[in-house]
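Here's the structure we're looking at; comments come further down.
Note that one protein chain of the assembly has been removed; the remaining protein chains are unaltered in position.
Naming follows writing order (A, B, C and D), and every chain is counted from residue 1.
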Amino acid sequence: RDLSEIRDDVFQVVNSGAYPPFSFVDTQGNLVGFDVDIAEALAEKMGVEVNVQSSPWNGIIAALVGGRFDACICSMSNTEERRQAVDFTDPYYSAGLSVWVQGDTDDINSIDDFSGKRIGSTLGETGNQWAVENADGKWRNQTFQGLPDMMNGLTTGRIDAMIADDVPVLVAMQENAPDIKMVDVGDLPRWPAAISIQKNHPELLKALNSALKEIKADGTYQDIVDKWIGEGANIQ
Amino acid sequence: MSTEHQTETPMVEIRNVHKRFGDLEVLKGINLTVNRGKIISVIGPSGSGKSTLLRSVNQLEVIDQGKILLDGVQVNRPDKKGLAFERHINHIRQNMGMVFQHFNLFPHLSTIDNVTLAPRKLKGMDKNVARELGMELLDRVGLAEKAEVFPNWLSGGQKQRVAIARALAMQPKVMLFDEATSALDPELVDEVNRVMRGLAEEHMTMLIVTHEMGFARDVSDWAMFMDGGVVVEEGTPDKLFSDPDQERTRNFLSKHLGDHH
Amino acid sequence: MSTEHQTETPMVEIRNVHKRFGDLEVLKGINLTVNRGKIISVIGPSGSGKSTLLRSVNQLEVIDQGKILLDGVQVNRPDKKGLAFERHINHIRQNMGMVFQHFNLFPHLSTIDNVTLAPRKLKGMDKNVARELGMELLDRVGLAEKAEVFPNWLSGGQKQRVAIARALAMQPKVMLFDEATSALDPELVDEVNRVMRGLAEEHMTMLIVTHEMGFARDVSDWAMFMDGGVVVEEGTPDKLFSDPDQERTRNFLSKHLGDHH
Amino acid sequence: MEFDFGPVITYFPTLLKGLGVGSLVALVVAFMSIVGGLVVAVISIYINKVLSWPLRFFIWLFMTTPLLLQLYFLYFGLGEWILIPAILVGILGLGFHYMAYNADIFIATIKSVSDGQYEASRSLGFGHGATIFYIIVPQAFIRAIPQLGNNMILMVKDTSVLSAIGVAEVVYASQYAISVTFRPFEFFIVIAMLYYLINIFMELGQAWLERQTAYRR
C-alpha cells in the first residue's frame, strides 16, 4: 500500500521480536526496542497511526513481500540482491560484523586463522551470508536460529568462533556475561541497516526518508540510541 | 404381469445365474424356483458354489449374468446404479434373512442387542417392543438366559442360534441359511427343524445350504444337488435322496449313506 | 512311575477337571482316559462344555482343579509360573494338534504357508522339505490346487480342511478336533474319516468333539456323552449309540436318530 | 505480487542437496520409528509391567513435548556433557518422537487382532514371543498401514524442524536463499512441489502395500 492508503488506515510495521536490543519482548510481554521506538517516531512525523508486530524471521520476508505489512523496520541490511525484490530507505543505522571466541581461545586472530575451524552464524543474517560467500572450503559454517542459540553453541564448544552483528552481542554480554570475547580480525564489511518496503510505493519511501531526516535532525534519533544502545553511542 | 396372481408368483426365482471370481467361474448358469412357504435344500461338495449362490440371492455377490427375483421383483438390477440401487436393495434385503456360515455376530453388542438392532434401527421399533420380540426369539432358540452376554462368551452352537434369531427378528419373507445347523447338536437341530416347520406354516420360504443330508431330507420340500457351479439334479427329497437319476448324485450320496449303516 | 511301561501309559488322561467362568461352572469334575492310537468322540448338547474340555486339554483354558496328562506327563502345572510354564507348555503343545470350530486360519498367510509355518519355525524344517510335506497334506485333504490362495478366498469346507492339514503338519501325538467336520460335505467326511483311520493306524490318538452322531459312531473307538459339565455316560460307540444306560442319553440320541427314519 | 523464479534456479542445486539430506534423515527415521514403535507396543502390551512402566513413561515424554524442544534439549541441553552431531540429534529426536506416535497405533491394531489367532498359534506350539512375531505382528502391521503412512508423511515434513539446529535440509537451504534474495513465495512454492514429489512416491508406496495386503486381512 502506498502512503495515501496508509493514512486512511494504520501503518503496519513488522520486526522479528527476538533481536535485542532492536526488537524484543520484555517480561511484561510488550514488544519494545530500538526498532520499535524508531517506528513510532517515524510514524509520528508522518502523521500516521502505527501498529508494530513481530513475526519469526522467515515469516517477516513473506510478510513484507506478501503485502500484509507496509514496512519492515527490523534492522535489515541493504544488499544488492535484496534491492531486486524490495525498496530500501536511506540507512537508519549501520551494523558492523564482529567475531567472537571463547574466553581462553588465542589461536584466532585473523580471518586466515579461520582455516579448518567451525564458524557459527545466524541463519539468514548478513553475517551468515558473508561467512558462506567467503568460506570457499577453508572453514566449516554452522548456523543457528538466533543469537542465544549461537552463544550457547560457542560456550559449549560446538563452534570455535561466531560472526554476528556487534551491538546485539555487546548488549547480551551486559545482560549475562558469558565467557566470550571479541577478537579483531581486521576488515569485515559494514552494512547499512535500512527500512524495507514493497516496491513501487514512492510516496511512502519519500515520506519515510524525510521523517528519518527529521528525527535525526531534532534529536529524537539520538535519544532512542541513548536509550537502547548506550549513552552517546554512534551507530551511524 | 404375473404379480396379479400373488399366490402363484414364486417367492424366489433364480434364472441362469453366472458368477466368476477372476478367472474362476463359480456359478455357471444356475436355475431354481422356490415357491411360497416351501423349504428348499441345496447340497453339493465343498467348493461347488453353494455359498456363492446364496450370497448372490441377496446380492452380497453381484452376479455377472442372469436374473434373481424375489416375489416377482427383480433383485439384481444392473440398470440401477448408486443410490437408486442402494435404496432398492436395502428394501429387498429387509425381506430376506440370512444366517452366515461364520455367524458374523456383532461383537460389540450383547446377544439381545444383536437380535434387536435391525428392527429398532430399520423399522423404528420401540425399544421395549423390540426387546420383547428379541426375548421371545431368544427363548425360541433356547438362549433367553444369555441375553446380556457378549458373543465372545458364547459356545459355537449358541452363536449360531443367536444368528438365527437375529435373522428372524426382521420377520422376513425368505430365510437364507448357509450351514445354519452345522454347529447344532441333534436336540437343537430338532428344535431348529421345528422352528423352521413352524415358519413354513406361517408361509416363510426358506433356502438352505447344508451338508447334513438327514436334515435336508427331513426338513425340505425340494432338494437341489450342485457340483462345479452347475445344477446336477433336483427333485423332491424322497426322489433325490433315495433314487437319484444322475451317477454323480448317487456317488455323492452313497458316501453319506455309507456313514450310517 | 508308570512311564516305564510306555505302551501302557494312556496317551491322554483327564482327571477330575473343574473349570469355571466367573460364576458359571462349566466343567464339574471330568474324567476321561484316552489310550494310544484310539479315537474318542465327545458328544453332548450345545453349551455342555465340550469345547471348554478340549481347550483345557492343551491348556488354552487354565483349569481350576484336577489334572491333565499327556503320555504320562502332566500338562497343567499349577506349580510352574511364567517362562518355565511357557517352555513346558510350548513343548507339550507341539505334540497336540488342534482344529478349531472356527478354523482360525492365519489370514496373512497363503494356504501352504498356513500349513508349513509351524514345522518351519518350530522344527527348523527346511523350506523345501516343509513345502513338500505341506503339499502332501494339502493333497490329502484335496486342496493341492489352492496352495497359493489366501484363506479369505476359500469356501467354508476348504478352510476347515486347511485347518486340519495345518494341525497335522506338526505330526503330533494327539489330535484335538472341535467340530472338525461340521463344514464338510459327505464325500469329504468320508475322506476325513479315511484320513483319521489312517492316522489311527499310525498310532495317532484323537479326541473329537462332534455333533454328527453318524460320524462319531463310525469313526470312534470310544464315545463320551457330556451334559451340563459332567460326564453322563461313556462306552463303546455301539453300546452308547444303540443301547445307552442313561435316560438323558437316550433322550438326546432319540432326537438324532429320529432325523433319519 | 510478481513472481520471479530466477533466483530459485540459481539456488536449485542447494535445494536439491537439502532435499537429499532430508530424505536420508527421513528414511532412517522411518525405519527406526516403525521398528521401534512396534517393539514399544509389543512390550507394553505383552511383556510384564515392570518393563512396560518406563516404556510408557518414554512414550509419554516424547508424545507430550514438542519436537523442537526435544531437539533443543538434545542439541544444547546435553551440550554440557556430550556433543551429539546435529544430524544425529535430528535422527534421534524425530525417531523417538514418531516411535511414540507409531507405538500408539500399533497398540490399537495389535489389540484388534482377534484372540482366536493367538490361540490357534499357541495351540500349534508357538510360544508367546513367536506367536507375536509370526502371527500377531504381521496382521497388526497390515491393519496399521494407512495410519503409519499418515505418520510417515507427517514425519517427512517435520524434518524441516532440523533447520533449527543447523541441519542443511531443504527448508534450511531455502531460508538462506530467501534471506539473500527476498523471494519467499517462489521458494516456498518450489519447496512445496519438491515435498509433493516425495509425497507422491510415499503415497504410491502406501497404495501398493495396501493392495498387496488387501486380501491378507
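We adopt the following convention: contacts are C-beta pairs under 8 Å (C-beta built on N, C-alpha and C of every residue); 3 or more make two chains touch, one makes a residue touch a chain.
The definition used in the following text is that contacts and distances are computed from a predicted model.
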Omitted chain (choose from "Amino acid ABC transporter membrane protein 1, PAAT family", "Heme exporter protein B", "Peptide/nickel transport system permease protein" or "Cytochrome c oxidase subunit 4B") - UniProt protein name: "Amino acid ABC transporter membrane protein 1, PAAT family"
For the chain not depicted, the shown chains it touches: A, B, D
Option touching the unshown chain, where D:I107, D:L124, D:V137 or D:L162 are the choices: D:I107
Residue, one of A:G66, A:G96, A:G157 or A:G219, that touches the chain absent here: A:G66
Those residues of chain B which, in the complete complex, touch the missing chain: 58, 60, 81-82, 86-87, 90-98, 100, 102, 104-109, 117-118, 121-122, 150, 152-153, 166-167, 170
Touching residues on chain D - with respect to the absent chain: 1, 60, 63-69, 72-73, 76-77, 101, 104-105, 107-109, 111-112, 143-147, 149-151, 153-154, 157, 160, 171, 184-185, 188-189, 191-192, 195-196, 198-200, 203, 217
Absent chain, residues of chain A that touch it: 14, 17-20, 24-29, 53-56, 58-59, 62-63, 65-68, 146-149, 151-152, 172, 175-176
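FYI, only the chains that are shown with their structure count from here on.
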Neighbouring chains common to chain A and chain B, by label: none
Chain whose Cα centroid lies nearest the overall Cα centroid: D
Approximate Å spacing (C-alpha centroids) for the pair chain A, chain C: 82
Footprint of chain D on chain C - complex, ascending: 58, 60, 86-87, 90-98, 100, 102, 104-109, 117-118, 121-122, 150, 152-153, 166-167, 170
Residue ranges of chain D in contact with chain A within the complex: 1, 4, 7, 76, 79-80, 83, 86, 163-166, 172, 175-176, 178-185, 188
Residues of chain B defined as touching chain C within the complex: 21, 43-47, 51, 101-102, 153, 155-158, 161, 178-179, 182-190, 193, 211-215, 217-218, 251-253, 255-256, 258-260
